[in-house]
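Down below is the structure, laid out as structure tokens.
All protein chains but one are shown in place.
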Amino acid sequence: MKLLLIGHPNVGKSVLFNRLTGANVTESNYPGTTVDYTKGYMQIDGEEVELIDVPGTFSLDPKDKAEEVAVKMLKDNEDSIVICVIDSTKIERGLYLALEIIEMGYPVVIALNMWDVAKDKDIEIDLQRLRELLGVPVVPTIAVSGWGVKELVSKIKDAKPRDISKIESKVEGTS
Amino acid sequence: MDENMKDKIGGLYFGVFGIVVFLVGILEIGLGVLNKTVHFGPLIFSGYFMLWRGAILFFAGIFYLLSVKKFSDVHQKAKAMVASIMIWIIAGTQIFSIILDSIIGDGSRWFNTWEGFLSSYAPPYIPSIILLPFTLVVAYYVLSNKDTDEKNEMIE
Partner (left out) sequence: MECEIDERWKLVDRIAEETVTYGDGKTTLKDAIAELTVKPLTGLPIALAVLYGFWSFFSAFAGFFTDGFFVRLFDNHWLPWLQGVFPGKGSWYYFILVGDPAAGNSFEAFGMLTSGLFVAIGIVLPAITAFYLYLIILEDSGYMPRLAVLIDTLLHKIGLHGFAIVPMILSLGCNVPGVAATRTLQTKKQRFMMITLLAIFIPCGAQLGVIFSLIPEFAGIILLYLLIGFIFFGFILHKVIPGKSPEILIDIPPYRTPSLENVSKKLWVRTKGFFTTAIPFVLLGVGLVNVLYLGGVIDWLAEALGPLLTTWFGVPKETVGPLVAGFLRKDLAVAQLSAIEMTKYQLISSVVLVNLYFPCIATFIMMMKEGSERGVRGVLEILGGSLLVLATVLFIWGGLLHLIWIMMGVA
């Protein structure tokens, strides 16, 4: 099993990566590109799991080298679970990326990072409802302080592939 | 009182107080480095860890000064609160030590005499004890904030 950490640039993805992995982090060049990515290891229930910090990307419709690598990485690691890191203050943009990944058939866990900043900006997110609609685990986190990281890890094994049409019908059904 | 006005006064108050705390901090650091004891009215600057106390007041002063701008923001109030807590720690443990010292008698006497007990509480005091009452203003701002706080406990 492999884990891919995907998200927009500047959503605290690297901080979260540091909180999740320990030492033995290797930085390397993705084959055939000039884009660097980091790889580390973490433990889930005593099992060692590789975690790859995918370069920040806005969508899976690549517009630059880094995004190309991100897409390539997804394709090269088809059996991975994806942790999609979303900036809680810009949830729409993040959800778009998350939906794209869900559509590709990956099991996804969503980390709503910068939860504290969202609170500061008076943004309230109905977590329960979001989980219901998306059908994937959604965990609020504050990577800089480590808050919620443990819960995030405990939810990784709950990630399952989700059919996008189910999400659509859920959303339709309620509105 | 008008909320806006209240926060303006708060900002002003902690601005002035912050400067005082900051200066006392520097004074204590200076005297601590020189290893000097100075009496000044009800104040005494002395002791082992004056340097340490000075450093804490120095930072507390900075925190107060940082809190002044847009004092209505809860993050700004938190800075003033933390600075006050830092002073409470110094003053609180010092008062604790004064209380314990007042109980013990000298020589072969187990407990202190009544006069000795009372005189233990006489000045001089370290600056943080004098600063203590002035920090309590922060409690007013925190308590008046409280009703909004309770509605918004962290989601567990």
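Which chain is which? They are A and B, in the order written, and residues in each are numbered from 1.
Heads up, the rule we're going with is that a contact is a pair of C-beta atoms (placed from the backbone, for glycine too) under 8 Å apart; a residue touches a chain by one contact, two chains touch by 3 or more.
Nothing here was measured: the structure is a model prediction, and the numbers come from that model.
A.B. asks: In the complete assembly, which of B:Ile9, B:Leu43 or B:Ile89 touches the absent chain?
C.D. replies: Of all options in B:Ile9, B:Leu43 or B:Ile89, contact with the hidden chain holds for B:Ile89.
A.B. asks: Give me the subunit A residues in contact with the hidden chain, please.
C.D. replies: Here the touching residues of subunit A are 18-25, 41-43, 46, 48, 61, 91-92, 95-96, 99-100, 103, 116, 118-127, 129-130, 133-134, 144-147, 149-150, 153, 163-165, 167-168, 171, 174-175.
A.B. asks: In terms of residues, what is the contact footprint of the unshown chain on subunit B?
C.D. replies: Residues 48-49, 52-53, 55-56, 59-60, 62-63, 74-75, 77-79, 81-82, 85-86, 89-90, 92-94, 96-97, 100-101, 103-104, 108, 110, 142, 145, 148-149, 152-154, 156 of subunit B touch the chain that is not shown.
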